[in-house]
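For reference, the structure is listed below as structure tokens.
Note that one protein chain of the assembly has been removed; the remaining protein chains are unaltered in position.
For reference, chains read A and B in written order, and residue numbers begin at 1 within each chain.
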Amino acid sequence: MVGLAATFGSGAMTNSINDFDEADLFLVTGSNTTEQHPLIGSRIINAKQRGAQLLIIDPRDIPLAKFADLHLRHNIGTDVAVLNGMMNVIIEEGLYDKEFVATRTENFEQLKEVVSKYPPKTVEKISGIAAADLKKAARMYAKADKAMIAYAMGITQHTTGVDNVKSCANLAMLTGHLGRAAVGVNPLRGQNNVQGACDMGGLPNVYSSYQPVIDAAVKKKFEDAWKVEGLDDKPGLTITDMMDAAQKGELKALYIMGENPLMSDPNTTHIEQSLSNLDFLVIQDIFLSETAKKADVVLPAASFAEKEGTYTNTERKAQLAYQAVSPPGQARPDWQIICAVSKLAGYPMDYASPADIMKEINSLSPSYGGITYERLSNNTGLQWPCPNVEHPGTAFLHKDKFSKGLGTFMPCEFKPPAEMPDDEYDFMLTTGRVYYQFHTGTMTRRVNILEREAPEALLEINPDDAKKLGIRNKEKVEVSSRRGSVQLKAEVTERVPPKVVFSTFHFNEACINLLTNSAFDPVAKIPEYKSCAVKIRRCA
Amino acid sequence: MKTLAKKDINKILGIWAQKHALLAPAKMDNGDCIFGAFNEKTFTLDYKKPPLSPKSFFFPQAEVIFRVENNKYNEVVAAKKGLIFGLRSCDMMGIRQSSSFMFRDNEDIYYKAKQSSAAMVVMACPHAQNETCFCTTTLSGPVAKKGFDLQLYDTGDVFLVEVGSPRGEELLVGIPLAEMEESKAKQKIDEFIKKARQSIPEVKLVASAMEKLKDKKVAEKVWDDFGAKCITCGGCAFVCPTCTCFNVYDHQYSPGNGLRLRAWDACLYGGFTREASGHNPRASQALRLKRRHEHKLLDYNSTDIQDGLCGCVGCGRCSDYCPVHIGTLEVVKAIAG
Partner (left out) sequence: MKRTRSVCPFCGCGCSFYILSEGDRVVGIEPSPENPVNKGMLCVKGWNAHEFIHSPERLTKPLIRKKGELVEASWEEALKLVAEKLLGIKEKFGPRALAFLCSAKVSNEENFLFMKLARAAFKTNNVDHCARL
């Protein structure tokens, strides 16, 4: 998000899900689309059948790779080098969109200078991608008329996550694959309201619609609307910083709504220490999650089916969900709980309904100005920016100009992952999800069919490595990093390349985040889930 | 033959709704057509087949079959006097085939309670609803042959009313009706069917696909290609009017308190056939798709087929709602081609 915001001025999916039906070429990188965004992945499969091209850059042999015209299995964490290499070829061979670069962008010379250091032969050494394949990929992407980039956490969850995103944006600007239908840079959001949580100002530096907390006019606007004085005008702590502050004793209380950081955050031991160090931990959730078990107070919330509200999907589209059934027992909708706490804390917030809250969002958040309940009740959703009630919503961004005016090339140099394999920790661990489970499993592990299909954590390991270590399929192994160790069954599969293992964070019986590295991207503060060094041994 | 004036339809449904839990097609404010509790404001005669077939009324996706409260066992056999208005003939055949399966051998009391207490009013199809309709091939349309209480033929201003059962006769009591001379009515119906058939052409490939399956002449590559695409959503089984597989599980709330549920399951899911040892006789998605289509097109129980062609009723939902186009029509084409 930070990467896209820096280059284009807006950090969301530039295009729409329906655009996937029109694109000529897909560059899918760091996204196991068919398993993690199945209704987008299926569109790519269908597009292949109608003759679109598919270019995949992913170390793993994901299911979508069966359909790829070209699959580059680069070394983990070498994304910047690969993307720079493609740009090197595109500039070298004059395949870039000269008009777009001249009229819509700035800083091209600097990009040229940086990517000139990444000729295919050099990239081959870093990434393991053959120079000929890299050239082929560059030509495919540059020559396609409507080429879409789709990426997910495989791009962002690195210490160089922001650089990776910027490099994707550079590539799209260089080739003019932006500002039209069926092109663009499209980060696929992993949860049903990640986009909305960001849009609503669930971030330390901005209010809703990304209005900066440091902006005096914005501060004044919110103070007036909220009838308060002295709103904090300095950015707050990110989740990563919060955990560190808790460890140091600077953060005393944490109130968590609907999240399970003990399972989802890297380096579980560190998180556990941070949480135990707090004076007061409040968890508001629908289940007694691993994190809730550590809480001082647990507040029972209503699930999505038991309340009304809007959710904003990965293509910036807000949709309305109504209440179907009552919450169980005494559970209450989150908004009611928040109002009750606020009232007791001496700041009464009176809302009759979520629609009432939306009216305040409309008035304070420019991009949501026209997203009203009245409109959402009789349509299939509205895509922001949607500044007023006459506005139809925005299917794709940056049409004639970027949100910030000219798009800025932000060239990046390749930096290796924070922790590389060595003699002792000789494997690279990368993490993700499986199709049948979701996130920390609090919901999906309570669905019989899903649990039947994927009941336990598995460690994917390449057959060559398994043979060397004497590990047979479904045999229990111990995998350890410098931070912890976990026992789980091995799945011997070609899906992972040699010296790379893969597992998921759904299962509390084998909490993979005990191993992961909390080293994070210096700007976006996204931890490096996608690589850390581990060693593996067969359990006796 | 009896007729109903189209302009009276809302009034008639209102009368029926007084004595029945009435389900009727509705057009929602976001453009969706679905079957829901009758509501004058959302009711529509201009509707398409919704994703779920009417099996969901008799055999809900997730159904409590018994509860245990303070160690006391209470069977839940819920049934209301229902009426489903506007069924299509393909779905009527789906109900007949599913009911045959559910009623024979070990009678399914939960299904039967709901199915037998629901009156069914079929709306004969004047034309294909979309390009995936192929009921004329599966011998299940454009009009229903049996099973309904009433069948209506839309002839413009009036519906011709075909009565299929004593319960159908009862439904007509107290309803404003007119008469049309039998010979004229028969002629109208013949014309109706002829026109409908023209818009739903027979898919000749179905017969040749069935033949090839029977002779085991289908190349494995057909299934491998489909298997590679399938995203294992299970939707084809869930939207299918004749798929009746379910899984059973328990929810315990406290010692002595809980309930047993059954919920739709799908043969496309790997765990459906995985044995306790871990061995799976249908180990790949290709094999699972093969098994599904063999069952529908080749191995469906001969009693359950009724007077249809096979275990597929030609509604086309699996083609409409498969994210990667692996519906029966696409499969038939691949097999026959």
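Note that a contact is a pair of C-beta atoms (placed from the backbone, for glycine too) under 8 Å apart; a residue touches a chain by one contact, two chains touch by 3 or more.
Computed from a prediction, not measured in an experiment: that's the story for all the values here.
Q: Quick one: jot down which shown chains the absent chain touches.
A: Checking the complete complex, the chain left out touches A, B.
Q: Give the residue, chosen from A:301, A:429 or A:479, that touches the chain omitted from the document.
A: Missing-chain contact among the listed residues: A:301.
Q: In the complete assembly, which of B:231, B:286 or B:305 touches the absent chain?
A: B:231
Q: Of A:70, A:131 or A:237, which sits in contact with the chain we cannot see?
A: A:237
Q: Which chain B residues would touch the chain omitted from the figure, given the whole complex?
A: 23, 28, 30-34, 36-37, 48, 50-52, 56-57, 60-64, 78, 231-235, 238, 251-253, 258, 263-264, 269, 320-323
Here is the rule we use: only the chains that are shown with their structure count from here on.
Q: If you average the Cα atoms of chain A and of chain B to get two centres, how far apart are those centres in Å?
A: Roughly 40 Å, centre to centre.
Q: Flag every residue of chain B that touches chain A in the complex, lowest number first.
A: Listed in rising order, the residues of chain B that touch chain A are 29-31, 228-229, 231-233, 247, 249, 263, 265, 269-271, 278, 323-325.
Q: Touching chain B in the complex: which residues of chain A?
A: Residue positions touching the partner: 34, 38-39, 41-43, 45-46, 49, 66-67, 377-380, 435, 448-449, 452-453, 474.
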